[in-house]
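Here the complex is missing a single protein chain, while all its other protein chains stay put.
Chain nomenclature is as follows: A and B, assigned in order of appearance, with residue numbering initiated at 1 for each chain independently.
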Amino acid sequence: MIYLFQLMNGIGLGMLYFLLAVGLSVIFGLLHFVNFAHGAFYLLGAYLCYALLQYGVGFWGALVLAAIIVAAIAAVVETGLLKRIYRLDHMYHIVATIGLALMIQEIVIIVWGPVGSSVPAPKALTGAIMLGHFIYPEYRLFVIGFTAVLAAILWWVLEGTRLGAVVRAGSESTDMVSLLGYDINRINTAVFALGAGLAGLAGALAAPIRGVDPFMGVEALAVAFVVVVIGGMGSYTGALIAGLLVGIVQSLMTTLWPAGASLAIYIAMVLVVLVMPRGLLGRA
Amino acid sequence: MDRPIFHFALAVLVALLLPFFIRSGTLATEVLVFAIAAAGCNLLLGYTGLLSFGQGIFFGLGSYTLGLALIHTTLPLLPTLVLAMIVGSVVAIVIGALSIRRQGVYFVMLTLAFAQLFYFLAYTFSDITGGDNGLIGIPRRGIGPLALNSSWSYYGFVAVIFLISFAALQRIATSTFGRTLLAIRYNGERAQAIGFPVRAFKIAAFAVSGAVTGLAGALHALLIGIAPLSDIDYHTSESILVMTIIGGTGNLFGSVLGAAFYVIVSDTLSAIWPRWLLLLGALLVVLALYVQKGIWGVIESAARAVRGRRGGPSAMKADSAGSQR
Partner (left out) sequence: MTAAILSTDGLGVRYGSFTALSEVSLSIQPNTIHSVIGPNGAGKTTLFHALTGRVRPSSGRIFFDGHDITALTDDRRVRRGLARSFQVTSLFHRLPVRENLRLAAQGRAPWQALKMWQSADRNREAITVADTILERLDLARVAGRSAEELSHGQQRRLEVGMAMASRPFLILLDEPTSGMGIDDIATMKQLIADLGRDHTVLFIEHNMGIVMDISDRVTVMQSGRKLVEGTPGEIRDNPEVRRAYLGSMMTGGRA
């Protein structure tokens, strides 16, 4: 029974990891840009959700607004700053986004203090569902359901819409996409904002489960990287499978060996690299 | 400006002058310790083109090795330092060999994930590492009759090691090996196509970097008397990288400047404003946008402006590219 509980937790966690990783993956696929500020967007999303809830905004509102605000901030950052460094060696992408992540982290501490907070789950979801002998928190179930729907929508956007096709085409050749008449700059900004927004959303969703603290971005970034390495860069399905894998392994380990939960995912990553250098489903 | 001997002279100057500008022997020693680490990082980054987030692993392991050796054995100090270098080197070889299986960005991510892995390993095996508390009570043994107890006598000791390490790294950087690393950085595919087993060379670069960084970690543990968990965490890896980049990856002395800048500024600023990292973040963004060559690049440009252009265009290109490193 405890395993089923942890399994469900793992799925929920895995879906959040998926949201984190898919944004990073798509950003890299299209922009060939390593975004070390990705964890900071997750952090921002969590804190914005927390702050909005404090101001009395309803949960749904806080969730959506947090994601949108993060996406907007990301769009501004992309247009104002990142566009100027794309042409540089990726070392400078890393330096700039680390700098950005630091700035965001410190601003969070300035505004909300260095100590974290717990975040209350919305009243409608504070209960627990009972399925036979199995009890599971409503909020966590909601997270699973909500992210599943989101994943489906994302899939539809990527595969079924013109925007998605352009993004996928852009990953192959940005020149071609420009020649076809699309404004590659706008697309880049949109994709970056979308990726950041997803990270922010993941943070907002995670807030009622694990609370908020100024350093949650660092851990999130590391996990996002692991998921991307395992799942393969640029792959939606890779991010999904790897995200779930990592989330489930981590959750199950908490029952068997609490201290080793984090350890397990990094060991898993090493194994994948040894056995499958391209990741599960990655492209070159 | 480009001669290695000139850079070494500058390094000597730094070692001699630091005590006059920094009141605290501990802080001055910390500058040199991280200068060693940054130079080791630069061998990978500036010379081989490998951006490794794993330097904290080697630093931390060097730190633990020294701690364990001095606490639990009667090994004299110098062999302990050598042991720390060996441990750093071996681990670097393993991590390097695994990480270079992926290229570019993937490589970077791998090293970061390894850094996390070792952090959690150190946390988990708290029986050995002391976990959250770290290894406390590391005795500062002397060398024979030479006592290193006072902060300035230890500074002197570290300064000597710093200069030896710097000279050794310079030697390596200007050797055939170092030139090959440069070639690998500029065009790894071509290097392979002209006959170089690029993998082997990258691993060798890791071996050297790991040894040097392990040494720095050991010296750090001896400095503060503890082998803390933080020596092996992501933040240490990130700081070493940041120092290396701020200083300028164009040459080894830049790393010394970067370390000095970072250690001194973080010490002074953090006392004034706890949120000084905000400024550091802004500095990094500005660096990426406008000052890619780092502090050394700024100095070079200033020197050139003052002296007027000397030599032909290719002499100018030799700054971060060339044969005169």
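The rule is simple: a contact is a pair of C-beta atoms (placed from the backbone, for glycine too) under 8 Å apart; a residue touches a chain by one contact, two chains touch by 3 or more.
Just so we're clear, the structure is a prediction, and the values are computed from it rather than from any experiment.
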item	value
In the full complex, displayed partners of the excluded chain	B
Omitted-chain contact residue, chosen from B:Ile172, B:Val212 or B:Ile232	B:Ile172
Chain B residues that touch the omitted chain in the full complex	171-172, 174-180, 182-183, 186-187, 189-198, 200-201, 204, 208, 312-314, 317, 320-323
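Operating definition for what follows: only the chains that are shown with their structure count from here on.
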item	value
Inter-chain centre distance, chain A versus chain B - centres from mean C-alpha coordinates, in Å	32
Sites on chain B touched by chain A in the complex	45, 51, 98, 101-102, 104-106, 108-110, 112-114, 116-117, 120-121, 123-124, 234, 238, 242, 245, 249, 275, 277-278, 280-285, 287-289, 292
Chain B contact footprint on chain A (complex, rising order)	28, 34, 81, 84-85, 88, 90-96, 98-107, 109-110, 218, 222, 225-226, 228-229, 233, 259-260, 262-263, 266-267, 269-270, 273-274, 277
